[in-house]
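Working notes for the structure below.
For this view, one protein chain was removed and the others were kept in their places.
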Amino acid sequence: METAQNLTDTARTIPAARMAQEPEAMNQKIPYPEQTIGKPLCDDPKMSMRNVNVFYGDSQAIYDVSLDIGKNQVIALIGPSGCGKSTFLRCMNRMNDTIDICKVKGSFMLEQDNIYDPKLDVVELRARVGMVFQKPNPFPKSIYENVAYGPRLHGLANKKFELDEIVENSLRKAGLWDEVKDRLDQPGTGLSGGQQQRLCIARSIAVSPEVVLMDEPCSALDPIATAKIEELIDELSSQYTIAIVTHSMQQAARVSHRTAYFHLGRLIEVNDTNTVFTAPEHALTEAYITGRFG
Amino acid sequence: MSNTTEQVRKSLKARYRSEKRFRAFGISAVAFGLLAVVVLFTDIISKGTSAFVETYIQLDIHWDPAELGIDDPTDPEQVNYADYDALIKAALRERFPDVEDRLERRALYQLASSGAGFRLRDQLQENPDLLGTIQTRWILADDDVDMFIKADAEDRQNTRLPEVARPWVEALERDGHTDIQWNASFFSKGDSREPEQAGVWAAVTGSFFTMLVTLALAFPIGVAAAVYLEEFAPKNRYTDFIEVNINNLAAVPSIIFGLLGLAIFINLFGLPRSVPLVGGLVLTLMTLPTIIISARAAIKSVPPSIREAALGMGASRMQMVMHHVLPLAMPGMLTGAIIGMAQALGETAPLLMIGMVAFIVDIPGGPLDASTVLPVQIYLWADSPEASFVALTSAAIMVLLAFLISMNTLAVLLRKRLERRW
Partner (left out) sequence: MDRSHFGQHSSSQFNEEMESIRSHLMEMGGMVEKQVIDALQSLLQGDSELAERVLENEDKVDALEKLIDGECARVLALRQPAASDLRMIISVTKCVSDLERIGDEAAKVAKMSLELAEQGESPRGYVEVRHIGNHVRTMLGDALDAFARFDVQKAVDVAAEDNEVDLEYRSAMRALVTFMMEDPRAISRVLNIIWSLRALERIGDHAKNIAEQLIYLVKGKDVRHISVDEVARQADVTRKK
């Protein structure tokens, strides 16, 4: 039978034969996109950065980055080491001012104010844009003093009871109050790593900032403490705008609304976290997220 | 057993041997150091302890107005300038009536210290009613008598006490009329040509004022310089140059600083010689590099994360330094400062250059009074011919060592106290 002859042509049903038909692998280098892919800008930005270039001496650390951070949004900055994500974060509250050879070009706007306006005092800026660092770094003072430091510095509370209130509120927001309320006079450095980091978060939100920058806040913590901080970030996002730099892609995926991928000083792709982690548009993002960089 | 294991086993023995050898070297080095310290201390202590006590002889003093030359006891002038030595001489004549020869009498009078009369004067000024009475008094003995009494029976032959005087002293000793008492004047008097009257107090106060000036200048200047260099100065060729020079300055021989002080403070600015102020200035110059280097090390050891935290909270550079860096660096800086001070306390050479080597009898009342300092006093006494000064030198060394040890202890205690372990 003719048809039956046709049907017995089963060469292709052998898997090896099928897989042998595949095209040759393409092993070329992935080029940078001309412009940031995805949606780097948004409608109601809390902070908006335009055409940012950062130099350390002669070497350029960041190339022409434009990015908006929406109000009450958590944006995660991810990318391989040395990609400029931390540098970019630190530029957002002028922490790079302390490095002499660091030159920042481009505009950084916090709502209507230019962050790099010489008239804008850096003290005021840092009251509005708080920062939490990689290593938990509580001051070697009591828990109370740690949280009260910012409000005192900026004169936010004149009376003892006002200060007490701020301290309690901040610790509550940081989810630390119940753990430390009986030992506020004890050293902050005596807490566990995760508690210390939450203390640092409480310390930064004590001055009611508008934006909180977090530079790898969980890299020194165990998974349980990390989970608590992530939960906290989620809660805080209803009141604060948060930018978080992280090396843990899972963390970025868990806590952020938007994700920005930096690669060697370039902002490759910005998109909803969902999109970035299921179907990133650019091959570099894809390669980083799926663990294809050595 | 694999080849590697075999090889390793073979080499193990050699390794253990060399390790043992190395440890033995270390232990012997430490032992040598300890031995040196023990020898030094036992030598100094064995020589010096006798200087902390001195010999007195008991005499019956007749407060004879005629002998004293006082006709009006209410006149302070007369009481002040009366001849109290005559009373002692009379008492000695009374005690040893057999001595008639003029030369022998002079030897007899020298049993008592030349300064003993001043104590009688002090007693009379305190209590004028003594006049005309006869009292038993302990009179300070001459240093030769002192040496004779303190010496062992065999060694007495070799003391400087003249042959004629020996039976008298032995007689006094037999009757229980000699006594060895606590040498309070050593800690309350200034220098003297007479060893039994010489004290270390002038040198101690001189050292104190010098150290006060040094501390008051060197610590703030040193800390300020360190803070500026560490926290504020831009890193460029000039600051590198300054840093190199500070390090070099720490290695400059101290006598150079003395010459500098002589040239600048005394010749150029016209400050008086031999005063603690100039000494303090010179020692400030000398200790500054030490303090700056240790303070910088202390500031460097403050973790950068604390600085970042403070800056991130909106603190200015100054607030960051004042609120966080300085309190954390303070124990280290204090220790450095105290060690620098201890170094300055033991310094002699630069002070010789600015004239603090003078013979100072009076206790200085302030940093502008001429004075000497402990190490210079030691140097002076070590140079004196009288045998008794050997004991005094050792005693002064012990005082200096006590000061150094207590300062170092203070450094350790301050460090322990201030260092936050959190």
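For reference, chains read A and B in written order, and residue numbers begin at 1 within each chain.
In this section, a residue touches a chain if its C-beta (ideal position, glycine included) is under 8 Å from a C-beta of that chain, and two chains touch if they have at least 3 such contacts.
Given the structure is predicted, the values throughout are model-derived calculations rather than measurements.
Considering the entire complex, the omitted chain makes contact with A.
Of the candidate positions A:Tyr240, A:Phe262 or A:Phe277, contact with the hidden chain is made by A:Phe277. One of A:Pro31, A:Gly155 or A:Gly291 touches the chain omitted from the figure, and that residue is A:Gly291.
Listed by residue number, the positions of subunit A touching the unshown chain are 1, 3-4, 6-8, 10, 12-15, 18-19, 21-27, 249-250, 253, 276-280, 285-287, 289-294.
Everything that follows uses one rule, which is that only the chains that are shown with their structure count from here on.
Residues of subunit B that touch subunit A in their complex: 234-235, 303, 305-306, 308-316, 319, 323-324, 328, 420, 422.
Here subunit A touches subunit B in the complex through residues 93, 95, 98, 100, 122-127, 130-133, 135, 137-140, 149-150, 153-154, 187-190, 200, 203-204, 207, going by the rule given at the top.
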